[in-house]
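One structure, pasted below without further comment.
A protein chain is absent from this complex, but the other protein chains hold their places.
First chain written, first letter: the chains are A and B, and each begins at residue 1.
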Amino acid sequence: MPATPNPATAATGLNFPAGTALTARGLSVHFGRNKVLKEVSIDIAAKAVTAIIGPSGCGKSTFLRALNRMHELNPDARMEGDIRLFGDDIYARGVEPVIVRRRVGMVFQKSNPFPTMSIAENVTVGLRLNGLRDKKLLAERIEQSLQMAALWDEVKDRLNAPAISLSGGQQQRLCIARALAVQPEVLLMDEPASALDPLATQKIEDLIVHLKKDYTIVIVTHNMQQAARSSDYTAFFYLGELIEFGPTAKIFTNPSQKRTEDYVTGRFG
Amino acid sequence: MNPANRQPDRAKSQHGDSAFKWLTLAMALVIFVLIGLIGFELLRGAQVSMHKFGWRFLVSSDWDPVNDVYGALPAIFGTVVSSLIALIIAVPISVATAVYLTELAPQWLRQPLIMFIELLAAVPSVILGLWGIFVMVPFLRDPVFPFLQKYLGFLPLFKGPTYIGSSMLAGGIIVAIMIIPIITSVSREILRSVPGLQREAAYALGATRWEVTRIAVLSYAKKGLFGAVILGLGRALGETMAVTMVIGNSSQIVASLFAPANTLASVIASEFNEATGPIYPSALFELGLVLLGVTVLVNILAQLLLKTFAGPSVKPQH
Partner (left out) sequence: MTVSNHNWRKFKNAFMQTLTFVCAILVVLPLVLVFYHLVKEGFSALNWNFFTKLPKAVGEHGGGMVNAIAGTFILLLQAAIFGVPIGVLGGVYLSEYGGSKLNWWIRFAADILNGVPSITWGVVVYGLLVVPMHGPSALAGGIVLGMMMIPLVMRTTEEVLQLVPGGYREAAMALGIAKWKTTVQIVIRTALKGIVTGVLLALSRVAGETAPLIFTAFGNLGWAHKLTEPIAAMPLLIFNYAISPYDDWHRQAWAGAFVLLMLVLAINVGVRFLTRDRFKQKA
């Protein structure tokens, strides 16, 4: 199905063990007259963690948001190119962003639980939108999602407490549980731990490693150690371009591009 | 600048500084003077009436200038009922419009609509009253009132003669038109202050626009929207000219919305210049006092709701 060989992946000769979840070809995004993402082509491995790194403003968030059409919320944004999710063109005519986002979930930098809802309601809100009403099933999903988000033990006795009564790190894990509850095929995370203390960050990292058994994860991070520790593949963006993409170990120990090396060794960025 | 003349210069500027500060402070404090003045003048004017009628003034339904006996109940009743009618009409329309403007409308349509609504807010009450007398009331008299009577006539609210036109219902509708712009624009501000992150959270779950509005925006903004409604109620209670012109000005308490009525404000507006003797004007002052008390209480509630809602979200967003 992929029509053109991907220069980035072709160069690294990547072979994903669980197949490819997302393929982007010639992906460009404009904000008004600014072209902030320039012909990016990349494959995202299924059931693996792909880290996106690069200096601030290089288009990491923009790239991530193009993957579930969140950028369309900005009326100035315009995108070109082709993105396929397990072979389905997510920008094809007749495909609604609502459906795409149900398949590709997202977690944000700042935790954003719904403050008027309880912990349990936050987890089930997506399911209830989908029409799931069965109390027993919902309860199962609550436990399952909170377990996966490593939050169950901390909140199982107060599921009906307001979500904002949780600590910052717990709120972020609640947001992860909320995204997982609808069982998306891909989970996008935009600097999910950057607002958290080291301990809470550690929890999220562990959780990410754990989640990749079942989920495809794309994570944006500014934290090199985090990228090195928890990801399988790493993509380095610079000024809207994908400079290098490959297995994390290679990017961090033996990058083929000078700029990548400068960035991962902390010489700029 | 050499050190020799720096010293007196600084002293002078400090003088200027404190003088300016005190001047502006004095002007800011005029606000309290005005509040004191309003309360004092109304209390003073109402003395005679308060002495003569006591608390009975509030519960007596006699408003009889011929025998110099006055009770505020019909006016209070009319004020409450016309404001309720106005709220019933205005609240759903205004909140829905605010939702449309901030969440659902296509981008190109938003600015023109907002401008229209702001212009509607600028239309003077007396002009709306004029339009009410010559366009709205005739239209209500026929066909609206007979139509309502035909289908809802089993309710006491819609019984009685329909041919008068100037009526409680007409007053309520005109007040609704007056308060819709303010409820809409305050609601819009409230909805706009809902953090974008809340919306994104809902969108990322695959919610439709309306679902985003419902789960992320409306439930977040509930308290603020309530504040907007209460603010509208405050305006409705005190709305004067347009109501005076279409409500029929009759001091009676009847169930029929087709019957003329009056409000606290409309009684004062229409009778003050004819009020002679010591008691009649004083009774009107006391109506003013009642009106002031109610509107100030309602406005305090509204401001507290709006301020406590705005509190956390006013923080600068990054």
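Going forward, a residue touches a chain if its C-beta (ideal position, glycine included) is under 8 Å from a C-beta of that chain, and two chains touch if they have at least 3 such contacts.
Note that the coordinates shown come from a computational prediction; the quantities given were computed from them, not determined experimentally.
Between the chain not shown and the residues B:Ala72, B:Ile117, B:Leu205 or B:Leu305, the one that touches is B:Ile117. For the options A:Asn130, A:Gln202 or A:Asn223, the residue in contact with the chain missing from this view is A:Asn130.
Among B:Leu237, B:Ala261 or B:Leu305, only B:Leu237 touches the chain left out of the display.
Take chain A: the residues that touch the chain left off the picture are 96, 98-99, 102-103, 127, 129-132, 182-183.
Listed for chain B, the residues touching the missing chain in the whole complex are 1, 13-14, 16-17, 19-21, 23-25, 27-32, 34-35, 37-38, 41-42, 44-45, 92-94, 96-97, 99-101, 104-105, 113, 115-120, 122-131, 133-135, 177, 180-181, 184, 208-211, 213, 231, 234-235, 237-241, 245, 265, 268-269, 272-273, 284-285, 288, 291-292, 295-296, 298-300, 302-303, 307.
Following the convention adopted for this analysis, only the chains that are shown with their structure count from here on.
The geometric centre of chain A is 48 Å away from that of chain B, both derived from CA atoms.
Remark: chain A residues 68, 70, 73, 75, 98-102, 105-108, 110, 112-117, 125-126, 129-130, 175, 178-179, 182 touch chain B in the complex. Residue ranges on chain B touching chain A, taken from their complex, read 107, 195, 197-208, 211, 215-216, 219-220, 222.
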